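Showing subunit A:
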Amino acid sequence: MTSPLLDIRNISKAFGAIKASEDVSLTLMKGEIHALIGPNGAGKSTLIKQIAGNLNPDSGSIWFDGRDVTALDTVARARAGLGRTFQISSLAMEMSVLQNAVLGALGKRGQVMRFFRDVMRDAALLEVAHAALAEVGLANVAGTRVADLSHGQRRQLEVAVALTQSPKAFLMDEPMAGLGGEGTARLTPFLDRLRHRAPILLVEHDMDAVFALADRISVLVYGRIIATGTPDMIRQNPDVRAAYLGDEALT
Partner candidate 1 sequence: MRREPLLNAAVFLGLLAVVLWAQAMDEPFTITLATRVAILALAGVGLNLALGLGGLVSLGHAVFFGIGGYAMGILASHAQSYSPLIEWPMLIEGTKSMPVIWLVAMGASGLAALGIGALSLRTSGVYFIMITLAFGQMFYYFAISWPAYGGEDGLSIYVRNGFAGLNTLDPIQFFAICYVILGLALWLFSRLSRSAFGLALGAARQNGERVMAVGIAPYRLRLVAFGLSGVITGLAGALFADLNRFVSPTMFSWQTSGEIMVFVILGGVARLFGPVIGAAVFILLEHVLGGLSDFWHIYLGAVLLGVVLFARGGIIGLISGREVRHD
Partner candidate 2 sequence: MSLILFIEQMLNGVQFGVMLFLMAAGLTLIFGVMGLINLAHGSLYMIGAFAAAWVAGMTGSFLLALIASLAAAAAAGALIELTVIRRLYDRDHLDQVLATFALILIFSEGTRWVFGSFPLFLEIPPYLSGPVTLPGGIDYPLYRLAIIGVGLLVAAGLFALIARTRIGIQIRAGEADREMIAALGVNISALYTLVFALGAALAGLAGALVGAIQSVQIGMGEPVLILAFVVIVIGGIGSIKGALVGAILVGLTDTLGRVLLPVFFAQFMTPQAANSVGSSLASMSIYILMAGVLVMRPSGLFGKA
(Lines give C-alpha, C1' and ligand atoms only; values in the text may rest on other atoms or scores of the structure.)
Protein backbone atom coordinates (compact mmCIF):
# COMPACT_ATOMS: atom_id res chain seq x y z
CA MET A 1 0.00 0.00 0.00
CA THR A 2 1.51 3.24 -1.04
CA SER A 3 1.85 5.96 1.53
CA PRO A 4 -0.35 9.01 1.21
CA LEU A 5 1.07 12.20 -0.20
CA LEU A 6 -0.82 14.34 2.30
CA ASP A 7 -1.54 12.79 5.66
CA ILE A 8 -3.53 14.78 8.18
CA ARG A 9 -3.42 13.04 11.52
CA ASN A 10 -5.83 13.86 14.31
CA ILE A 11 -5.91 17.62 13.91
CA SER A 12 -7.74 19.56 16.56
CA LYS A 13 -8.20 23.30 16.83
CA ALA A 14 -10.39 25.18 19.26
CA PHE A 15 -11.16 28.89 19.52
CA GLY A 16 -12.21 29.25 23.08
CA ALA A 17 -15.22 27.03 23.48
CA ILE A 18 -15.70 26.50 19.74
CA LYS A 19 -14.12 23.34 18.42
CA ALA A 20 -13.39 24.27 14.84
CA SER A 21 -11.56 21.04 14.16
CA GLU A 22 -12.03 17.96 16.28
CA ASP A 23 -9.70 15.03 15.76
CA VAL A 24 -9.72 15.37 11.98
CA SER A 25 -7.83 12.81 9.96
CA LEU A 26 -7.69 12.45 6.22
CA THR A 27 -5.30 11.37 3.54
CA LEU A 28 -4.63 12.27 -0.06
CA MET A 29 -3.25 9.51 -2.23
CA LYS A 30 -1.35 9.82 -5.46
CA GLY A 31 -3.50 10.28 -8.54
CA GLU A 32 -6.74 10.92 -6.69
CA ILE A 33 -9.16 13.72 -6.20
CA HIS A 34 -10.30 13.75 -2.61
CA ALA A 35 -13.21 16.10 -2.08
CA LEU A 36 -13.99 17.71 1.23
CA ILE A 37 -17.58 18.76 1.67
CA GLY A 38 -19.69 19.97 4.53
CA PRO A 39 -22.33 22.54 5.39
CA ASN A 40 -21.41 26.16 6.04
CA GLY A 41 -19.78 26.62 9.39
CA ALA A 42 -18.49 23.07 9.42
CA GLY A 43 -14.93 24.28 9.81
CA LYS A 44 -13.68 23.80 6.27
CA SER A 45 -11.80 27.08 6.08
CA THR A 46 -10.16 26.48 9.44
CA LEU A 47 -9.05 23.09 8.25
CA ILE A 48 -7.71 24.50 4.98
CA LYS A 49 -5.76 27.13 6.88
CA GLN A 50 -4.16 24.47 9.02
CA ILE A 51 -3.25 22.38 6.02
CA ALA A 52 -1.82 25.36 4.18
CA GLY A 53 0.11 26.61 7.18
CA ASN A 54 -1.80 29.78 8.07
CA LEU A 55 -2.95 28.34 11.39
CA ASN A 56 -1.28 26.02 13.85
CA PRO A 57 -3.35 23.10 15.08
CA ASP A 58 -3.62 22.68 18.83
CA SER A 59 -2.77 19.03 18.49
CA GLY A 60 -2.14 16.47 15.78
CA SER A 61 0.25 16.56 12.87
CA ILE A 62 0.36 17.09 9.16
CA TRP A 63 2.60 15.03 6.94
CA PHE A 64 3.38 15.94 3.37
CA ASP A 65 5.46 13.90 1.00
CA GLY A 66 6.75 11.83 3.88
CA ARG A 67 7.80 14.82 6.03
CA ASP A 68 6.24 16.29 9.11
CA VAL A 69 5.32 19.80 8.03
CA THR A 70 3.25 20.76 11.05
CA ALA A 71 5.78 23.35 12.15
CA LEU A 72 6.35 24.84 8.70
CA ASP A 73 4.74 28.10 7.58
CA THR A 74 2.88 28.68 4.31
CA VAL A 75 5.98 29.72 2.44
CA ALA A 76 7.87 26.61 3.47
CA ARG A 77 4.96 24.36 2.59
CA ALA A 78 4.65 26.01 -0.80
CA ARG A 79 8.32 25.34 -1.40
CA ALA A 80 7.81 21.76 -0.28
CA GLY A 81 5.39 21.34 -3.14
CA LEU A 82 1.94 22.14 -1.81
CA GLY A 83 0.14 24.12 -4.49
CA ARG A 84 -2.86 26.17 -3.56
CA THR A 85 -5.78 28.06 -5.02
CA PHE A 86 -7.87 30.39 -2.94
CA GLN A 87 -11.59 30.60 -2.48
CA ILE A 88 -11.47 34.31 -3.17
CA SER A 89 -9.03 34.95 -6.00
CA SER A 90 -5.78 36.04 -4.52
CA LEU A 91 -3.82 37.68 -7.29
CA ALA A 92 -1.65 40.75 -7.85
CA MET A 93 -4.48 42.83 -9.24
CA GLU A 94 -2.52 45.65 -10.80
CA MET A 95 -0.18 43.35 -12.64
CA SER A 96 -0.84 41.58 -15.88
CA VAL A 97 -1.90 37.98 -16.29
CA LEU A 98 1.54 37.11 -17.58
CA GLN A 99 3.27 38.84 -14.68
CA ASN A 100 1.26 36.82 -12.20
CA ALA A 101 2.21 33.64 -13.98
CA VAL A 102 5.86 34.67 -14.11
CA LEU A 103 5.66 35.39 -10.39
CA GLY A 104 4.58 31.82 -9.88
CA ALA A 105 7.40 30.51 -12.02
CA LEU A 106 9.81 32.73 -10.12
CA GLY A 107 8.63 31.38 -6.79
CA LYS A 108 9.26 27.89 -8.08
CA ARG A 109 12.70 28.65 -9.43
CA GLY A 110 13.84 30.62 -6.43
CA GLN A 111 16.70 33.13 -6.72
CA VAL A 112 14.30 35.94 -6.18
CA MET A 113 17.05 38.32 -5.11
CA ARG A 114 18.11 39.20 -8.61
CA PHE A 115 18.26 42.94 -9.12
CA PHE A 116 19.46 43.75 -12.57
CA ARG A 117 18.02 41.56 -15.22
CA ASP A 118 14.59 42.21 -16.61
CA VAL A 119 12.50 39.38 -15.24
CA MET A 120 9.89 39.65 -17.96
CA ARG A 121 12.55 38.77 -20.51
CA ASP A 122 13.73 35.69 -18.66
CA ALA A 123 13.21 32.92 -21.21
CA ALA A 124 12.99 30.07 -18.74
CA LEU A 125 10.40 31.78 -16.55
CA LEU A 126 8.40 32.93 -19.56
CA GLU A 127 8.27 29.40 -20.90
CA VAL A 128 6.79 28.03 -17.69
CA ALA A 129 4.40 30.96 -17.44
CA HIS A 130 3.16 30.73 -21.02
CA ALA A 131 2.72 26.99 -20.76
CA ALA A 132 0.56 27.32 -17.67
CA LEU A 133 -1.53 30.08 -19.23
CA ALA A 134 -2.01 28.05 -22.39
CA GLU A 135 -3.21 25.07 -20.37
CA VAL A 136 -5.98 26.99 -18.68
CA GLY A 137 -6.86 28.87 -21.84
CA LEU A 138 -5.68 32.34 -20.92
CA ALA A 139 -2.93 32.71 -23.51
CA ASN A 140 -4.79 35.40 -25.42
CA VAL A 141 -5.15 37.72 -22.45
CA ALA A 142 -1.58 37.51 -21.21
CA GLY A 143 -1.13 41.27 -21.36
CA THR A 144 -4.37 42.18 -19.63
CA ARG A 145 -4.40 43.67 -16.17
CA VAL A 146 -5.87 41.22 -13.66
CA ALA A 147 -8.22 43.88 -12.35
CA ASP A 148 -9.75 44.02 -15.83
CA LEU A 149 -10.40 40.30 -16.07
CA SER A 150 -13.76 38.66 -15.60
CA HIS A 151 -14.39 36.63 -12.48
CA GLY A 152 -14.12 33.39 -14.38
CA GLN A 153 -10.84 34.39 -15.96
CA ARG A 154 -9.42 35.20 -12.55
CA ARG A 155 -10.36 31.75 -11.30
CA GLN A 156 -8.55 30.33 -14.31
CA LEU A 157 -5.50 32.43 -13.52
CA GLU A 158 -5.55 31.12 -9.95
CA VAL A 159 -5.21 27.63 -11.33
CA ALA A 160 -2.56 28.68 -13.82
CA VAL A 161 -0.36 30.17 -11.12
CA ALA A 162 -0.74 26.99 -9.10
CA LEU A 163 0.35 25.05 -12.18
CA THR A 164 3.57 27.06 -12.48
CA GLN A 165 4.56 25.60 -9.13
CA SER A 166 4.56 22.06 -10.50
CA PRO A 167 3.33 21.10 -7.08
CA LYS A 168 3.26 17.62 -5.66
CA ALA A 169 -0.32 18.11 -4.53
CA PHE A 170 -3.02 20.70 -4.99
CA LEU A 171 -5.10 22.22 -2.26
CA MET A 172 -8.05 23.83 -4.03
CA ASP A 173 -10.56 25.91 -2.13
CA GLU A 174 -13.82 26.15 -4.09
CA PRO A 175 -12.30 26.58 -7.56
CA MET A 176 -15.79 26.52 -9.07
CA ALA A 177 -17.02 29.40 -6.92
CA GLY A 178 -18.97 31.85 -9.03
CA LEU A 179 -18.09 30.16 -12.30
CA GLY A 180 -21.49 29.44 -13.73
CA GLY A 181 -22.45 26.57 -16.02
CA GLU A 182 -19.99 27.10 -18.85
CA GLY A 183 -17.02 27.73 -16.62
CA THR A 184 -17.76 24.70 -14.49
CA ALA A 185 -18.19 22.57 -17.60
CA ARG A 186 -14.71 23.53 -18.71
CA LEU A 187 -12.99 23.28 -15.36
CA THR A 188 -14.39 19.84 -14.48
CA PRO A 189 -12.59 17.82 -17.21
CA PHE A 190 -9.51 19.96 -16.62
CA LEU A 191 -9.33 18.93 -12.98
CA ASP A 192 -10.07 15.40 -14.04
CA ARG A 193 -6.91 15.36 -16.14
CA LEU A 194 -4.93 17.31 -13.57
CA ARG A 195 -5.22 14.61 -10.92
CA HIS A 196 -2.71 12.49 -12.77
CA ARG A 197 -0.11 15.18 -12.54
CA ALA A 198 -0.68 15.80 -8.88
CA PRO A 199 -3.48 14.73 -6.56
CA ILE A 200 -6.05 17.30 -5.52
CA LEU A 201 -7.64 17.93 -2.15
CA LEU A 202 -10.75 19.68 -3.34
CA VAL A 203 -13.03 21.72 -1.15
CA GLU A 204 -16.24 22.35 -3.04
CA HIS A 205 -19.88 23.22 -2.70
CA ASP A 206 -20.86 22.32 -6.24
CA MET A 207 -22.21 18.81 -5.64
CA ASP A 208 -22.46 17.88 -9.32
CA ALA A 209 -18.79 18.56 -9.80
CA VAL A 210 -17.88 16.80 -6.57
CA PHE A 211 -19.71 13.63 -7.39
CA ALA A 212 -18.42 13.67 -10.95
CA LEU A 213 -14.78 14.18 -10.07
CA ALA A 214 -14.05 12.74 -6.68
CA ASP A 215 -12.44 9.40 -6.08
CA ARG A 216 -13.13 9.82 -2.41
CA ILE A 217 -15.22 12.23 -0.41
CA SER A 218 -14.89 13.26 3.22
CA VAL A 219 -17.74 14.98 4.97
CA LEU A 220 -17.00 17.58 7.63
CA VAL A 221 -19.74 18.54 10.08
CA TYR A 222 -19.19 20.72 13.14
CA GLY A 223 -15.47 20.19 12.94
CA ARG A 224 -15.57 16.41 12.73
CA ILE A 225 -15.25 14.09 9.78
CA ILE A 226 -18.37 12.03 9.94
CA ALA A 227 -17.68 9.89 6.89
CA THR A 228 -15.03 9.14 4.29
CA GLY A 229 -15.56 6.97 1.26
CA THR A 230 -16.34 6.68 -2.41
CA PRO A 231 -19.11 8.86 -3.84
CA ASP A 232 -21.51 5.95 -3.80
CA MET A 233 -20.80 5.15 -0.18
CA ILE A 234 -21.23 8.77 0.80
CA ARG A 235 -24.43 9.11 -1.16
CA GLN A 236 -25.93 6.22 0.74
CA ASN A 237 -24.50 7.03 4.16
CA PRO A 238 -27.44 7.83 6.44
CA ASP A 239 -25.48 10.18 8.71
CA VAL A 240 -24.36 12.21 5.73
CA ARG A 241 -27.80 12.36 4.29
CA ALA A 242 -29.20 13.55 7.55
CA ALA A 243 -26.53 16.14 8.24
CA TYR A 244 -25.89 17.54 4.85
CA LEU A 245 -27.54 16.25 1.77
CA GLY A 246 -30.97 16.02 3.25
CA ASP A 247 -33.21 13.17 2.40
CA GLU A 248 -33.37 13.99 -1.30
CA ALA A 249 -31.15 11.62 -3.18
CA LEU A 250 -28.51 13.23 -5.37
CA THR A 251 -27.77 11.40 -8.58
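Quick note on selection: all candidates are chains of the complex that A comes from, given by their letters.
Couple of notes before you dig in:
The criterion applied here is as follows: a residue touches a chain if its C-beta (ideal position, glycine included) is under 8 Å from a C-beta of that chain, and two chains touch if they have at least 3 such contacts; residues count from 1.
Remember, predicted model here, so these are calculated numbers, not experimental data.
Candidates 1 or 2 all belong to this complex, yet only 1 touches subunit A. The touching residues of subunit A, counted against candidate 1 in their complex, run 52, 73-75, 78-79, 84, 86, 90-96, 98-100, 102-104, 106-108, 110-120, 122, 142-143, 145, 161, 164-165.
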